[in-house]
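Pasting a structure below so you can have a look.
Only a single protein chain was left out; the remaining protein chains are all shown in position.
And then chain A:
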């Protein structure tokens, strides 16, 4: 449904004149961003050793943006029942990851892989200079899904699941 909506929106902008002028005041935050900043949804942590929890850690402190997004899977249905995040980054980064956790809840893992950064950016009216924040949020979702799929595969693969700690923490590859 999200895919359809975003396609429609993108289709519209090529045919119609936009109803409001584009980006004359790049310094103002969209109210959605401010909302997510003041009332962040789903801040927190799950137990990363839980086999139903997928953790996506993306970004780098050197770039000024680090996002950790965690999803909790329902064992039987494979759907995401809960999500939480923690972000070191600017207001747009915090809002992007907060939006990401809201959007993944209740969806299946395949569905969330289709969430695009452009959708997040559109929802928050991010200016061009902040698009990388939404990009990072998309990467975080993908990384979290990859992580939990790996865990579940390991569980199915060997009975003695030593799916817990790796000796050195490694950030997921985008």
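Before moving on, here are some points about what is shown:
Methods note: a contact is a pair of C-beta atoms (placed from the backbone, for glycine too) under 8 Å apart; a residue touches a chain by one contact, two chains touch by 3 or more; residues count from 1.
One rule holds in what follows: contacts and distances are computed from a predicted model.
Here one chain is missing from view; checked against "KIF-binding protein", "phospholipid:diacylglycerol acyltransferase", "Aminotransferase class V domain-containing protein" or "Esterase d14l", UniProt names that protein "Aminotransferase class V domain-containing protein". Mapped onto chain A, the interface with the missing chain covers residues 29, 34, 37, 40, 43, 45, 57-68, 86-94, 129-130, 132, 135-136, 139, 168-174.
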